[in-house]
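Take a look at the structure set out below.
With one protein chain removed, the remaining protein chains of the complex are shown where they sit.
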């Protein structure tokens, strides 16, 4: 199995896709290495969050995604 | 002709009537002397206002009502 | 669009708010407050009296103040007079604006002033007769927020 990575909002444009599958297990370094470079650059910004298995990580660098997990990359939400 | 005096809200209960006619011209002292004593007592309170000819008086003791004028005695409005 | 009214009869807020919203195309949002006669124990009816030469002109002055203070596209301000049953709407204020904070702020502002600075006197009918409703200190504190 794999880890499903979802690119939300404008990150999907940067990634050129809405999602990609990566081999499990996946940690922060593995994620940064595997996503397109433009997305990796965004991920290093504090205002971009990461959710794993339906929960936003307080510290995204602690990411540990196992087989079958879904990771969502969450850029800042749009204004009103 | 006369000056019409209207008792608004709870002042109508105190006056025993919704309105009374008083001889013109009418000033503050004349008003206090002519209305029922219970109403006169209320009128001396700062929170009771007086309108004459459709305008609330900034200083009710300056009242000068001429023939045909309408005076409204305005107790505090009710809360929400 | 500006619509300020005293209504002697029962009204259905939705029938006012729908056309009001339609009359302000291009707006970002509309905030509405509807106040109803609260179903408190023993209260059968509420009567609102007013003083015609002051009450409606006072509501128009209040609307002027709201348009000065907030960037509004429209303001609807409707207040009942007469005898109301429990659950009937007493007041409806609706503000349309390009930005939500202006719309919400204008409704808050108008409601505080209608509750403690508009010329309405209320009494409620309980099983032992009519009782005048006194001013509330809370309403005057609310009003001071806008000084």
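Observations, loosely collected:
For clarity, chains are labelled A, B and C in written order, and residue numbers in each chain start from 1.
What we mean here is this: a contact is a pair of C-beta atoms (placed from the backbone, for glycine too) under 8 Å apart; a residue touches a chain by one contact, two chains touch by 3 or more.
Not measured: the values here are computed from a predicted model.
Here the missing chain is touched by one residue of C:54, C:76 or C:103, and it is C:103.
Seen from chain A, the chain kept out of the figure touches residues 6, 8-10, 13, 47, 51, 54, 56, 70, 72, 74-80.
Residues 14, 17-18, 21, 25-36, 38-39, 87, 98, 100-101, 103-104, 107-108, 111, 115, 142 are the ones on chain C that touch the missing chain.
In the analysis below, only the chains that are shown with their structure count from here on.
Taking each chain's centre as the mean of its CA atoms, A is the chain most distant from chain C. Look at where the CA atoms of chain B average out and do the same for chain C: the two points lie 27 Å apart. The mean-CA centres of chain A and chain B are about 74 angstrom from one another, to the nearest whole unit.
Once the centre of each chain is set as its mean CA position, chain A and chain C turn out to be 49 Å apart. Touching of two or more other chains is recorded for no residue of chain A.
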